[in-house]
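Only a single protein chain was left out; the remaining protein chains are all shown in position.
After this line comes chain A, so read on.
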Amino acid sequence: MRRALTGVVLAAGFGGALGLCISLALAQSPPSEHKSGFEFISPESQATQQDDFSNPGMLWVAEGEALWSAQAGASGRSCAGCHGDAAVSMKGVAARYPVYFAESGQPIDLQSRINVCRKVNQKAAPFPLESRELLALSAFIGKQSRGMPITTGEDKRLEPFRARGQELYEQRQGQLNFSCANCHDDNWGKRLASSVIPQSHPTGYPLYRLEWQSMGSLQRRLRNCMVGVRAEPYPYGSQEYVELELFLMTRAKGMPLETPAVRP
């Protein structure tokens, strides 16, 4: 639903400056032209991501590895107690999330799935969303699929949720009245203030963002953009984020997972 294929679009910097420019708005890029955000960052940041001894995301991966084999909750079981070696059991898992979760009849993202396991199988308190522990475990599990192609969305039951995610992606919102697609489909590769607008493929989450000086989830990143267009972000853990993630991951199908990625 690319509204303006050619024509005049209003481009607005997050700083608030409004400028009028003629734009040959691009339709959503075909898979062959999919570019990871990695291709838009500086060579220095790329080098940081690619070296496991300088990628700060690896600190979270190391913490996740420790949590993986730590006993938790009334069950006294660790993740490893059931799942064994994560390098085997978790290989490819993050590359297919969000998945359809039959118990709830809805898609579920990796972080919430970890918490279901904690609650039901370990009989432990779920980790708060965006907590260090949950990011660490997600990063550790995500890293087991690093380099593997994204396969999200193969389950047919996910289709209505994916479609809802696409609707959210294309829906204008906020005081600036922008949809995600207005920037990330129609104007990727151009600049918003000094930053290059990427195509918004969530290939490296959770990722280390230099601006945050920390690891963060895709939900945190989506909130950033929503605040940017002066919209009210959905609360953490809301279904909208899962549907958006499902749409974005399906759209990024075939791209290699980069977790833990580094972004400015």
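By our rule, contacts are C-beta pairs under 8 Å (C-beta built on N, C-alpha and C of every residue); 3 or more make two chains touch, one makes a residue touch a chain; residues count from 1.
In the analysis below, contacts and distances are computed from a predicted model.
Novice: If you had to name the missing chain as UniProt does, which of "Deoxyribose-phosphate aldolase", "Fumarate hydratase", "Spermidine/putrescine ABC transporter permease" or "Sulfur-oxidizing protein SoxZ" would it be?
Specialist: Its record in UniProt gives the absent chain the protein name "Sulfur-oxidizing protein SoxZ".
Novice: May I ask which residue of A:A70, A:V120, A:A163 or A:L210 touches the chain that does not appear here?
Specialist: Of the candidates A:A70, A:V120, A:A163 or A:L210, A:L210 is in touch with the missing chain.
Novice: Check the options A:I41, A:M58, A:A124 or A:L158 and report the residue that touches the missing chain.
Specialist: Going through A:I41, A:M58, A:A124 or A:L158 one by one, A:M58 is the residue touching the chain not shown.
Novice: In the whole complex, what residues of chain A lie against the chain that is missing from view?
Specialist: Answer for chain A: residues 51-54, 56, 58-59, 62-63, 210, 213-214 touch the chain left out.
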